[in-house]
Structure formats: C-alpha cells, structure tokens
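Now for chain A:
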Amino acid sequence: MPLIRNGDVIADSWVRHEDDAPLPADGDLILPLERLLHEGTQLAGRRGLTGVQLANTADVEEIESLLSCLALVTLEFPAFTDGRAYSQARQLRTKLGYSGELRATGNVLPDQAAFMRRVGFDSFEIACGQDIETWKNAPRAISLAYQRGYEGGAVTRYETNSACGASPAI
Partner candidate 1 sequence: MYRYDEFDARFVRQRVSQFRNQVERRIEGELSEEEFRPLRLMNGLYLQLHAYMLRVAIPYGTLNSAQMRQLAAIAEKYDKGYGHFTTRQNIQYNWPKLSDVPDILDDLADVEMHAIQTSGNCIRNVTADHWAGVAADEVADPRPYAELIRQWSSLHPEFSFLPRKFKIAVTGAAADRAAIAFHDIGLRIKKNDAGETGFEILAGGGMGRTPLIAAPVRDWLPGEDLLAYLEAIMRVYNLHGRRDNKYKARIKILVRELGADEFTRQVEEEFARIDAPQVVPPEQELARISAYFAAPEYQDLPDDDPVHAKAIAEDAAFAAWASASVERHRVPGYAIVNISLKPVGGVPGDATAEQMRAVADLAEKYSLDEIRVTHEQNLVLPNVRKKDIHAVWQQLMEHALASANIGKATDIISCPGLDYCGLATARSIPIAQEISTRLGDDARQNEIGGLKIKISGCINACGHHHAGHIGILGLEKAGEEFYQVTLGGSGDENASIGEIIGPGFSGEEITDTVETIIDTYIGLRDDGETFLDAYRRIGPEPFKEAIYATH
Partner candidate 2 sequence: MARKINGPRIATANRLRDGLVVFLDGKGEWTRNLCGARVVENDAAIATLEQDAVAAAKANIVVDPYLIEVETCNGHGFVPVKHRERMRMKGPTAGNSLIFHG
C-alpha cells in the first residue's frame, strides 16, 4: 500500500511482524501491542528499529514506558467515521510527548488528511488507487484553523490575533 510522508509517496521500510516467530535482529519491525509488551526491554538489543501497531481501543498509556525505544506507532481508522485514533494521536503527542513517526492506517482518505496532520500524524498508509494529487492538495482546502494543532500546516486564530507568534507558511 502506498505510504505518504511529507506530501510524497515514499518506500515503506517497515515490516509487520505478526506471528510468534523470534524477532530478527535486523530490519524495522512493526509489532502488535501484546508482543511489544512481552518483549519489553529486550528490544533494546535489536539493531533494526521497532514500531508498534495499536488498535483504536488500546490505552496509549500502556506503551508510555516503552516510547523511548519506539520509532513508529501506527493507529487505525477501521472506518473514516470512527474517530478514536484522533484522540490517541493527540494523547501520544501532547500527553506522552512521543516524537517519532505516527502513521495513520485503515480507511485513510484525503478529506481527513488535514485533521490527521493537526493531531500529530505524519505518515499515511493509503489504499491503492487513491489519487496522489488529491492527497497533496487536501491540506490546502482549509488552511485556517481555530485550534492550535500539534503540528503546523494551518494558520490558527491564536497566531493571527495575538502576539503568540508569526503565522507559519501554509
């Protein structure tokens, strides 16, 4: 499936490791939450990077103690109308201070791209066949926001009406 990051389609270096087999020492792996919790601190011995795949019913605080060894968290949208992952993303970014890659998976559509970026997602795994140009233009449809986003991309009300800072480029 195409992966979009910083407005471009990029190669996905990550592999999902879903079975019970021992973890290879090399390669960037995405683990289910259970496996991650089970491996715990042993992950530090691996040479490849580690990521985790969280269901949208998971409590993000479960991975709080492991965040420093994680380079990727994937959050899922089973349907674009199921908005739980927006709150999970926001909690990861602001409450837990996670700064690695945060990837949206599932029913990920360009109409929601701006919302996703603004709660902290920075990569998007999209279904084959979606128009990449629409993806690139999507965040521009609404370039103004009333809320301070985790990440820029929109001029916010508070930036334009107060001395909080200059408007970032759109």
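Selection rule: all candidates are chains of the complex that A comes from, given by their letters.
Going forward, a contact is a pair of C-beta atoms (placed from the backbone, for glycine too) under 8 Å apart; a residue touches a chain by one contact, two chains touch by 3 or more; residues count from 1.
The structure presented is a predicted model; accordingly, all values stated were derived computationally and were not measured.
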*Which candidate touches chain A in this complex: 1 or 2?*
1
_Residues of chain A touching candidate 1 in the complex_ = 80-84, 86-88, 90-91, 94-95, 111-112, 114-116, 118-119, 141-150, 155, 157-158, 160-164
